[in-house]
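Rather than the whole complex, this shows some of its chains in their spots.
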Amino acid sequence: MKLGCCYYPEHWPEDQWADDARRMADIGLSLVRIGEFAWSRIEPEPGRLQWDWLDRAIATLDRAGLKVILGTPTATPPKWLVDQMPDMVAIDEQGRPRGFGSRRHYCFSHEGYRKECQRIVTAMAKRYGDHPAIALWQTDNEYGCHDTILSFSSAATTRFREWLERKYIDVDALNTAWGNVFWSMEYRRFDEIDPPHLTVTEANPAHWLDYRRFASDEVISFNRAQTAILREHCANRDITHNFMGFFTEFDHHAVGRDLDVSTWDSYPLGFLEQFWFGEEDKRDYVRQGHPDIAAFHHDLYRGCSNGRWGVMEQQPGPVNWARFNPAPLPGMVALWTLEAMAHGAEFTSYFRWRQAPFAQEQMHAGLLRPDGSNAEGADEARIAADVIDAIGPQTTAPASAALVFSYEAAWVCSIQPQGQSFRYLELVYEWYCALRKLGLDIDIVSPEAALEAYSVVLIPTLPIVPEGFGDKLAQLECPVLIGPRSGSKTASFSIPDGLAPGALRDLVPVTVQRVESLRGGITEHGDGFGIERWFEQMDSDLPPEYALKDGRGVVFKNGHVRYCGAWPDTALLQDLIERMAGEASVRTSRLPKGLRLRRSATHLFAFNYSAGPVTLDYTGETIAPASFAIAALGA
Amino acid sequence: MKLGCCYYPEHWPEDQWADDARRMADIGLSLVRIGEFAWSRIEPEPGRLQWDWLDRAIATLDRAGLKVILGTPTATPPKWLVDQMPDMVAIDEQGRPRGFGSRRHYCFSHEGYRKECQRIVTAMAKRYGDHPAIALWQTDNEYGCHDTILSFSSAATTRFREWLERKYIDVDALNTAWGNVFWSMEYRRFDEIDPPHLTVTEANPAHWLDYRRFASDEVISFNRAQTAILREHCANRDITHNFMGFFTEFDHHAVGRDLDVSTWDSYPLGFLEQFWFGEEDKRDYVRQGHPDIAAFHHDLYRGCSNGRWGVMEQQPGPVNWARFNPAPLPGMVALWTLEAMAHGAEFTSYFRWRQAPFAQEQMHAGLLRPDGSNAEGADEARIAADVIDAIGPQTTAPASAALVFSYEAAWVCSIQPQGQSFRYLELVYEWYCALRKLGLDIDIVSPEAALEAYSVVLIPTLPIVPEGFGDKLAQLECPVLIGPRSGSKTASFSIPDGLAPGALRDLVPVTVQRVESLRGGITEHGDGFGIERWFEQMDSDLPPEYALKDGRGVVFKNGHVRYCGAWPDTALLQDLIERMAGEASVRTSRLPKGLRLRRSATHLFAFNYSAGPVTLDYTGETIAPASFAIAALGA
């Protein structure tokens, strides 16, 4: 695995560049990301392209033996461009324009802005397409950051209507698919249809789902316009985009297919603070992040571009954007780096080289402090680099467990939670944690992925079952666990004929007769386990494998496939996974709190996310807090 | 009592209608509500009226022996109508138009939309006015649902100014009434006056109160335009509107006077989840609803149309619109049905016949599942039908207790809570529960109602005392209890000369010198009771009947009338009611938790809302959870 950092030469005096480059190499870095926010320096006035400084910056890095990741600058259009076409900004759900003054102030659907992006990306690709120092191109930056996927602009409205017309051809087909007879919502023409916002009460969920799909498609085509240009002018160079954490607003699997390498931006401490974790986790892991945050995304994004992935931004110290921003425990930056390696990353790039003393991110740590001295992150990067050198390149080993992840499933649950605690990401994350706490290696895969190589397959929920997916599961031989709400919707967001789990009833013959969602604090008990948040009353000729104390079934098993019609608690989930692993002859082990394992093809990595020491059963070795152990497999 | 259901023939293939009708009859239903959301099917294009399908649907129901409740479709104007006059939508308090895409996207004050409503209602009334299958007409649907009473549109502004001019004639009279000299808010002409929104800080409460009154009057006149047409063309047919639960945004007493039958939509589980109930109630009654929710509204709406009332929508299973949507305990649907009967309902109609598989309410249970199989609700409806047949028609018996309810009082408390926990509905509901927990039968009546037939009269609060109301109370002989803030405002939202309780000081000679509102957790103690949220320091020559430990009076009694200048806790309320009942020689009994009673003219109904069995003192009988007992009176 290579190490790198994010660098903004335009932020620093040019006479400092060479020294920066030398120090990067000294620390053990070999990759430098540049350029992605520099439009106002590349083109300070309309049409006046100013490449000289960028030429020199790349040359300086090149001379130090560093390879460059070059970003297209389309996430930060300059003010003159916004003033040329003020309607290029997105409109938020409340109808307000999202103006200039920070970043991502554009609407994916604006044709004028799309043309401008093509112009600047073409110019950049032509100039640097065959530059030997450039190893990788990055398109834009963090699509969707700051809630920027959905826009309710007139540009989006126009393109949404076109998208609908291409999909349905006939407006009556749309009316039928959406069920618009309900509440007299029928349309006579496609151009009567608006985005589903500012309605008196909730809009039709089918309307929303198509708007989400459309918005996701807009990201795909926006990105593809750039990858097409880059592929034309930058032969043999890889292309990436840096995805975010816990973010599902567009189909990353689809965008990933247009990339060579999927990368993501890893901020474990900020994510712990900002997401659904409970008070106990937020206290126990305040300076480590929850032990599965980074691993979850590593395993997810590895599945987006045929196994090629990396970390584009690695938190090197405290950040600036969470409600509270603690400092990582000493050791965590190295630990996070090696966790990425264990999961098969091609590189880990720290964000950023030197903490900027000005503007929005001035409180975001870098490897260096603003005064140029080494921050803690620099020292830990050096430690990680040494470990990487010592153990040599790692190959990703096949995982025993597959967890099926669907962006569309996330949209469905968000559009119609039915109980406000039914959150897709949280459900999937809980299932992931349960697998990982048992020491398993996991691939998080799309529903389109081949599944036959896995020992256990888990599908936390998949409300809309893609064509052929049921058959694929039927043909597996390994244990399969299907979670609640799977098969509960048609592609048009209706309840399927024959009720849920729809097409999956061929696999497990149960019928969901009724669902209920439950507020926090209400648990229904089985023998040694509980269910929370969600319960499905199922009818089946099968006896339940797990049942509530009153006899109502929770899990039904038919052959190698199980259906769980509830939100399982930790006890049930663990029991189920152990049982399935046993059936598949996969060894599991209940790991001590805070300890996590991951195997490459040749090594076992153990990571201690606790604030205290932990003993590793396999070896009897004690691992210090925020530290790791690496052992050659087969030793 | 008849049973019925809400049906949407336009949602289902025509070849299914006859079978649906037959099954309705089989379950014991005799009424079917249709039509209220079907405008886009009745008039798919401007002026093209398409009656054939509706003719056939009514005929099909008729042939099965079912009677029809026909709704006017004005709650869901079609898209072409909104596009014809885009300014017909309401404007929310933030200034945003409330657009097409769900329902109720209209402003009550828009003259153009009013004309369109008259046109479509006239056409419908002419076509079906003398149809023998039609038993009842329903105007629109759930006026005010989704916060749609107040609109800040230019249409509303214009009509508000006219309303003000009719009321005050002279703008100086308005300035004086509102106290506009305060903060230089004086107007020179009526057309200078806007709705009271988007002001820098709170607008004048008098301004708000008149805007609320105006908005309520708009609903009244909007509804009356429809009832006038229906009365003209539909001789001898009753007219209703389906009101909502815990909703006070317009004067239901006034709208009810234009109807023959008041109906309401009863969703006890959703209401428990969405309203002010505490954690304990939300847990203990999660699948039953709080025991007084349905009864409260039965008793309230019975008072709106001269005693004629019904349930237009009865929850038959889990709903879709609360934060959490549990399933009723087995038995609850029958229990709710019979509670309505015990309170004198003419009919109970379940919402809906078959769960729709599409659009916004696809997760709302029906009597049938989307696949056409009987859901739990269908079976319980059949059980209820059998009980109803067995005991025969019931007549409403005179209630012993009157609880005075005022929509204007709700507006006053909402406009000027003074303490944020002073909520009108919660106060009234607490007083209602206290009566009902003592086994009393209650009428909830308007301040205009005759009161001489009652044994006890309670007025939780009545800030603005109508002309003559004090005299009416004076002439009663039964015990009367008047709650805090009564008489504290003039009709123009000022403090009365001589201070609160204003006109009521003739009844109980106390003067409220000062009020204080108290945050949660602060209780002032008397001997064996407490007061919370609100306390009035009163001056009186009378000795207090109840006082705080430091001697300050809480309740003063003068003859048959008491004034309570505080928000009483349960202990004080119960003690007061028992004392008053004793004075009136009415028997009370402290019922076990979850048990409630209600008498018709001939029967005693006992309902167990608990999740465990409860013993009925009267008979020694044990009632199962979510079940009931019915005994003939005098037996």
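We call the chains A and B, going by the order they appear; numbering starts again at 1 in every chain.
The rule is simple: contacts are C-beta pairs under 8 Å (C-beta built on N, C-alpha and C of every residue); 3 or more make two chains touch, one makes a residue touch a chain.
Only a predicted model underlies this, so the values are computations on that prediction, with no experimental measurement involved.
Counting every copy of the one repeated chain, the full complex in this structure comes to 3, with 2 of them shown.
The criterion applied here is as follows: only the chains that are shown with their structure count from here on.
Centre-to-centre spacing of subunit A and subunit B amounts to 47 Å, using the average Cα coordinate of each chain. Interface residues of subunit B facing subunit A in the complex, by the touch rule stated above, are 8, 10-11, 37-41, 44-45, 73, 76-80, 83, 90, 94, 96-105, 145-146, 148, 273, 279, 282-283, 286, 317-318, 320, 323-327, 355-363, 365, 369-371, 373, 375-376. Looking at the complex, you find that subunit A touches subunit B at residues 94-95, 178-188, 192, 194, 196-207, 416, 418-421, 492-499, 513-519, 521-522, 537.
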